[in-house]
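For this view, one protein chain was removed and the others were kept in their places.
When the chains are written out, they are named A, B and C in that same order, and each has its own residue count from 1.
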Amino acid sequence: MLLDHTAKGVFAIAATPFHPDGSLDLVSLERLTDFYLAAGVSGLTILGIMGEAHKLEPEESIAVARQVIARATVPVIVGVSAPGLAAMRSLAKSAMELGAAGVMIAPPSTLRTDDQIVTYYSQAVEAIGTDVPFAIQDYPLILNVVMSTNVIRTIVNNHSSCVMLKHEDWPGLEKISTLRALQKKGEMRDISILCGNGGLFLDFEGERGADGAMTGYAFPDMLTDLVRLQQSGERDLAHDLFGAHLPLLRYEQQQNIGLAVRKYVLQKRGAIAHDTQRKPGGALSGAGKAEVDYLLARLAKYDPRARRA
Amino acid sequence: MLLDHTAKGVFAIAATPFHPDGSLDLVSLERLTDFYLAAGVSGLTILGIMGEAHKLEPEESIAVARQVIARATVPVIVGVSAPGLAAMRSLAKSAMELGAAGVMIAPPSTLRTDDQIVTYYSQAVEAIGTDVPFAIQDYPLILNVVMSTNVIRTIVNNHSSCVMLKHEDWPGLEKISTLRALQKKGEMRDISILCGNGGLFLDFEGERGADGAMTGYAFPDMLTDLVRLQQSGERDLAHDLFGAHLPLLRYEQQQNIGLAVRKYVLQKRGAIAHDTQRKPGGALSGAGKAEVDYLLARLAKYDPRARRA
Amino acid sequence: MLLDHTAKGVFAIAATPFHPDGSLDLVSLERLTDFYLAAGVSGLTILGIMGEAHKLEPEESIAVARQVIARATVPVIVGVSAPGLAAMRSLAKSAMELGAAGVMIAPPSTLRTDDQIVTYYSQAVEAIGTDVPFAIQDYPLILNVVMSTNVIRTIVNNHSSCVMLKHEDWPGLEKISTLRALQKKGEMRDISILCGNGGLFLDFEGERGADGAMTGYAFPDMLTDLVRLQQSGERDLAHDLFGAHLPLLRYEQQQNIGLAVRKYVLQKRGAIAHDTQRKPGGALSGAGKAEVDYLLARLAKYDPRARRA
Partner (left out) sequence: MLLDHTAKGVFAIAATPFHPDGSLDLVSLERLTDFYLAAGVSGLTILGIMGEAHKLEPEESIAVARQVIARATVPVIVGVSAPGLAAMRSLAKSAMELGAAGVMIAPPSTLRTDDQIVTYYSQAVEAIGTDVPFAIQDYPLILNVVMSTNVIRTIVNNHSSCVMLKHEDWPGLEKISTLRALQKKGEMRDISILCGNGGLFLDFEGERGADGAMTGYAFPDMLTDLVRLQQSGERDLAHDLFGAHLPLLRYEQQQNIGLAVRKYVLQKRGAIAHDTQRKPGGALSGAGKAEVDYLLARLAKYDPRARRA
């Protein structure tokens, strides 16, 4: 089941659970996988930035991939971004052998010109093999690489194995419209566009032509509802749902401590046993936890799923 | 009426209105000043980043300052950040002579170490004079300078003329708590903390100890209501109001095109005649305008002030 | 006498002399202008980064431009880079009215994609007028903007008023070769390429096709000799001269304190009365001055001009 450009819906960015001592919590990983599946996701993305991939040792990455892929009944994308192409090739090879649907590649933060970015993706494709479907991660706020629509078009047209864009530019609504227009004019191959950036503009991204979401908000069940409402044309209901969640979603979309918020809520919802992050990681203060609790209580008036949290 | 550490409430970041040909629109500037005053602001901040200060020629900056200060019945802070200290001194001198209450200074984006930041503010104070009250602008997302609480404390303690922090770090809630704790322990002089960053965390910033807001959201009347509700302890009502505005507020808080959104709404609300920005400036597409209109229509169900927009 | 693509030789980046109290030293400016002319320069570039342009007030910039242009018998290029296009237009207009041969424009450090850079230069040309000859400043180390050869080609081909590249990419030798190859193939209009970056690769830049130097090394008389030797094919002699100066030239090419070294040597050579920089500026310690003195003494064995310094 390889990834292709028809992918749509919600691909949850999976957290990686740890025990309080920092070791991998594979029991929670199983529970978390089930949690995402029960939320109705169309796919999972593991070993991304929010999956703390860069804090794992290679054999741990393999262990996470093996378990999630084995358990999931949906396509699994594996993040293979690495400082060097050798490590990327190695991880991509392992992931595909384990049954991954494809991989995701973020650009290294030193890239600046259009040419540099395009060249990097050519080298990456050479490294992982032209038969491995991949998603571009376009996240300038964190990755510090700015991709113009022209650069994305070039990468897509250069590599038939490029089937997806994880869109998280900010601001990014016009980018979606521009890319879809390029497709319509036949100037760019069709790709799937799933939106990240914590979901902060998900209310309009679908309306602009995105195929869904790829983010890790601790309510993936809300994300799947939202995308369903959008795709069935229930615009006002979609915005109602989004608006009710926005205060919490916005709170979760903070640099450094955002993952602490997310793991705290996932723990409250019973999806993982501990909200531990591997070091170095941002922590949530007592005041911060109280704020999240208050937001959950407010949300529960609208969305009963927040009551259990 | 000089600025001091007791400043509180809402200091609106004033836009600078232009005619469609790019020339200053001083008639709109008068109307806009009145609009902010009618919204109940406690002060105004002019010639900041969102006031397109860097696109003005020196004599235009003076003209804007002269007119706003003359008309306003509240303290006016003038942004004097400049590539060189000579220009900063010159603008600060003019502003204070015109009756400004104080100035605001953002650090140049080349500063990196704690020492460099502290030294820069010492040089800036030497340039503008130790008798001119000033606010530090702490906005890493845009300015690319990260100030630790220790750096802020050192600047505050070094300079008795430092009376205010424009707080717009992200994430920043803990920073407010830490600074207030430093004050309480007597390790930092008292300062006013007003929050910017588009107001995206204003629901909690007041609860953490901020004295109010300094931002340019196109509904300054909502900001003054919000701060009033917070200060009178009506927590749930404050969050209700904030939550209703958050979808639009979030939409306005986008890099590059955020000012286009803000001017579009200010124009719709009758506060300025044209939504023109000086070049270079981000523009709002037709789709973008329609999205803002939709958000305004949704908001109007909760807040009737959005109906007129 | 307008600048065009045939410009060659040495355009000295002129320092701006100050009195010890930080005020403009116009007497020294006259002496310095004569010093450059006596060194055989083909042109002068004023109000660049090393001319501390960003520390001058607008009327001071005009005063400097007026005096240098009036006294110089060679073309004068005026740096007009500014945070906003209004200030750029205003300074360019004044400079051309005073008799400047053209202007130089550096990109603002926020530009990232190829499109952003190309668009910025279009807006700048619109601001200054299509009849004002200009040079692109390509200095990634300081300006933080990386221009591919394709971007430079596009700017050159878009604007017939673009007649020169101040080349100071690092590493940059291949860039010169590539640009010259583009010209030869007819894919880019002819431009003058003058090299900066402190002259650190000037021994090879001429051999790669550059037309000369645009830098502020305190021995402009060496630069003119070097370019003359290169252009007359005396390769070994050119490298001998360059090698003798390289230890000092390298010492002068240090961020922050490089200008302190340059002004110290210019003062020793009698070209300016004081080595004062406006604040903020890097200072040379006693140990640093002793090192420069030692390098000058060593250089004097090869190049007698260093004796007077």
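Assume a residue touches a chain if its C-beta (ideal position, glycine included) is under 8 Å from a C-beta of that chain, and two chains touch if they have at least 3 such contacts.
Note that the structure is a prediction, hence the values are computed from the model and not measured.
Peer 1: For the full complex, which residue in B:T6, B:S23 or B:S148 touches the chain that was left out?
Peer 2: Candidates B:T6, B:S23 or B:S148; residue touching the omitted chain: B:S148.
Peer 1: Thinking of the whole complex, not just what is shown, which of C:A101, C:L173, C:C195 or C:L296 touches the missing chain?
Peer 2: Of all options in C:A101, C:L173, C:C195 or C:L296, contact with the hidden chain holds for C:L173.
Peer 1: Which residue, A:A87, A:V118, A:L237 or A:A287, contacts the hidden chain when the whole complex is considered?
Peer 2: Of the candidates A:A87, A:V118, A:L237 or A:A287, A:A87 is in touch with the missing chain.
Peer 1: Which subunit B residues would touch the chain omitted from the figure, given the whole complex?
Peer 2: Residues of subunit B in touch with the missing chain: 112-116, 146-148, 150-151.
Peer 1: Take the complete complex as the reference. Which residues in subunit C touch the chain that isn't displayed?
Peer 2: 170-171, 173-174, 177, 200-201, 203-204, 207-208, 236, 239, 242-243, 246-247, 250-251, 254-258, 285, 287-288, 291, 294, 298
Peer 1: Extract the touching residues of subunit A with respect to the undisplayed chain.
Peer 2: 52, 54-58, 60, 83-87, 90, 109, 119-120, 123, 126-127, 278-280
The definition used in the following text is that only the chains that are shown with their structure count from here on.
Peer 1: Select the chain whose centre, defined as the mean of its C-alpha atoms, is least distant from the mean of all protein C-alpha atoms.
Peer 2: Answer by centroid distance: B.
Peer 1: Are the two sides of the subunit B and subunit C contact the same residues or different ones, given that same means over half of the numbers occur on both copies?
Peer 2: Subunit B and subunit C contact each other through largely matching residue numbers.
Peer 1: Distance from the CA centroid of subunit A to that of subunit C, rounded to the nearest Å?
Peer 2: 47
Peer 1: Report, in whole Å, the distance between the mean C-alpha point of subunit B and the mean C-alpha point of subunit C.
Peer 2: Roughly 38 Å separates the two chain centres.
Peer 1: Counting only residues that touch at least 2 other chains, which ones in subunit B make the list?
Peer 2: none
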